[in-house]
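A single protein chain has been removed from this complex, and every other one stays in its place.
Labels A, B and C are assigned to the chains in the order they are written; within every chain, residues are numbered from 1.
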Amino acid sequence: MSREENRLRIVRRAARELQDGFYVNLGIGIPTMVANHVPDGIDIVLQSENGLLGIGPFPSEAEVDADLINAGKQTVTIQDGGSFFGSHDSFAMIRGGHINLAILGAMQVSATGDLANWMIPGKMVKGMGGAMDLVAGVKKIIVVMDHTSKHGDPKFLPECSLPLTGTNVVDMIITNLGVFRRADHDSPFQLIELAPGVSEEDIANSTTAKYEVALEKA
Amino acid sequence: MSREENRLRIVRRAARELQDGFYVNLGIGIPTMVANHVPDGIDIVLQSENGLLGIGPFPSEAEVDADLINAGKQTVTIQDGGSFFGSHDSFAMIRGGHINLAILGAMQVSATGDLANWMIPGKMVKGMGGAMDLVAGVKKIIVVMDHTSKHGDPKFLPECSLPLTGTNVVDMIITNLGVFRRADHDSPFQLIELAPGVSEEDIANSTTAKYEVALEKA
Amino acid sequence: MDKVVASAAEAVADIPSGATIMAGGFGLCGIPENLIAAIRDAGPSNLTFVSNNAGVDGFGLGMLLATRQVKKMISSYVGENKEFERQFLSGELDVELTPQGTLAERIRAGGAGIPAFYTPTGYGTLVAEGKDVRYFDDQPYVMERGLTADYAIIKAWKGDRHGNLVFRKTANNFNAVMATAAKVTIAEVEELVEPGDLDPNFIHTPGIFVQRVVHGPSFEKRIERRTVRED
Partner (left out) sequence: MDKVVASAAEAVADIPSGATIMAGGFGLCGIPENLIAAIRDAGPSNLTFVSNNAGVDGFGLGMLLATRQVKKMISSYVGENKEFERQFLSGELDVELTPQGTLAERIRAGGAGIPAFYTPTGYGTLVAEGKDVRYFDDQPYVMERGLTADYAIIKAWKGDRHGNLVFRKTANNFNAVMATAAKVTIAEVEELVEPGDLDPNFIHTPGIFVQRVVHGPSFEKRIERRTVRED
């Protein structure tokens, strides 16, 4: 499959985790694409940590408003029933456990759910933004990522080698090769789905983290 | 002097501490009367800890609004330029040192500025309300009180015998007999004014706290 | 997303005996009077209420004191209520007195994921007994814990089906902050409006904090101290 097709499948799989009535924060980049694949009959509200509940679609040229942006600094719109608030209230909302789900990208995830997604030593450090607050506060964290790095190195590892964003925070990992989930933060990850054409052995060859296999029927 | 005249004099003396541009919180009872004696040319804003900046006069019968009360639960009005907010924001304002002055009643004040004004052991305890927050957060605390209790016992004491509202919090004491002030919370109180017809000896006879005498010319 | 339930009775039907409930209001101003009456009618007992005040005899939380549904109050000022006094003095009712600002901040912390914070309020007084004290920049502070509840019952002016709320004048008080700190927040509103009717710039409580909305059938809005000026 092409890189584009792989991304689309990851995004669609992540969208299946959305439940009716969920308040959701989507990370910058690929996670943002999940908004375009919300299943029919599922009503969700998207939060943007710069102070917006109810993100709408991108604006038309005429609607563009410098005072209405998302956390990726893109111009957006607001849906009916949405609201604006300050950053202190936005992160009180996040830290207080009021957001049901966040979908984020990752550089590395450990077998115990540690996440690294903000810093590569030796490269220019831009900052963690709101990522550390999201993983610490949101009820459920789904990571979407390529199964291995550009160089083919595993990204689901016994321990992260990169500086952490949070410890024991990831609930689910969706990659181009398969899906891992764990019941709670004391349980190991289980491989529950394989991507089409991917074998258990393919996963094992690209993964250094320990995990259980508990494949679910599609 | 009559009790009424004494009270009026205390209130007027307290009002002389108001400075132009001050944000002020007035305690329930006698302190509230200070609002009626703001000197000419002095513009102040009154805060009510239940969530109101810019308390106006009592309403006319037609203006009475159950949704607009002060911390004493009296119906009030709001001035132009006032604002409403929640209790959490109101006490953030108080605790954060944004109120310039609070004028409060007292049962006892100690020589080191401890204040007792919320509880008499053995009597029904109603609660401290917002008094502990006010004395902890407001920049300057003025106590207005009778110099002695109904039974003639001194109320300005070496140490408070009643449960405290706060330790080392009082900046100024205005009684029916005189005025005490201190430069800062490390300094002793100084007697700076005598009420008409009151001698230094009268004060000494009704006071067990140690204080310095530094009378100012009227 | 429609959070509107048909009646106050339906909104409180699942509140079990022994629940901890935050109740908005300052004195009788901005209290959820319909929800309180519904809890009286539903009858759960051994309730712990977090509420700045305890109502008056026969109105507000005084209703639930009369029916002995309240086991404990966490409040800052409780002095307008003879039945309260009787139950307290006889030991039937447990009371935890908390400075008003500390109460508000504990609730704010509970809703904001802050398990504890330091405050200057109450240092050196009875309320600091048994609590950690720590110095910052040579000043002493008391550690206080965040506070959460099973339910919050609050009263708003206008609300929409998503649970967005606005409050009127000083009837906000503890309502907005309590909405953030309960597992289930139930709001009674004077006016029910449609999503989009409220200006998104000026929402006091975003809908995310509210699980149920009830359009109150009527509001007595009793006044404790009617004070008027004589013109």
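In the analysis below, contacts are C-beta pairs under 8 Å (C-beta built on N, C-alpha and C of every residue); 3 or more make two chains touch, one makes a residue touch a chain.
This is a predicted model, so every value here is computed, not measured.
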Q: List the displayed chains that the omitted chain touches in the full complex.
A: A, B, C
Q. Pick from C:P115, C:G130 or C:P217: which residue touches the chain that isn't shown?
A. C:P115
Q: Using the definition of touch stated at the top, determine which of A:F84, A:F156 or A:Y211 touches the missing chain.
A: A:F84
Q. Which listed residue, A:G21, A:G129 or A:P188, touches the chain dropped from view?
A. A:G129
Q | Where the unshown chain meets chain A, residue by residue | A | 48-52, 57-61, 64-70, 72-76, 78, 84-88, 90-92, 94-95, 114, 119, 124-133, 136-137, 163-168
(Q) Just checking the interface: what residues of chain C touch the absent partner chain? (A) 105, 109, 112-120, 134, 136-137, 139, 141, 145, 166-169, 199-202
**Q.** Residues belonging to chain B that touch the chain removed from view
**A.** 21, 23, 43, 45, 47, 53-54, 78, 80-85, 91-99, 136-137
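We take it that only the chains that are shown with their structure count from here on.
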Q: Between the chains shown, work out who touches whom and classify the graph as line, ring, star, complete or other.
A: line
Q: Decide which interface, B-C or A-C, involves more C-beta pairs in contact, and give its chain pair.
A: B-C
Q: Averaged over CA atoms, how far is the centre of chain A from the centre of chain B? Could you give it in whole Å?
A: 55
Q | Approximate Å spacing (C-alpha centroids) for the pair chain A, chain C | A | 36
Q: Could you put a whole-Å number on the gap between the CA centroids of chain B and chain C?
A: 28
Q) So which stretches of chain A touch two or more other chains? A) none
**Q.** Multi-partner residues of chain C (at least 2 other chains)
**A.** 108
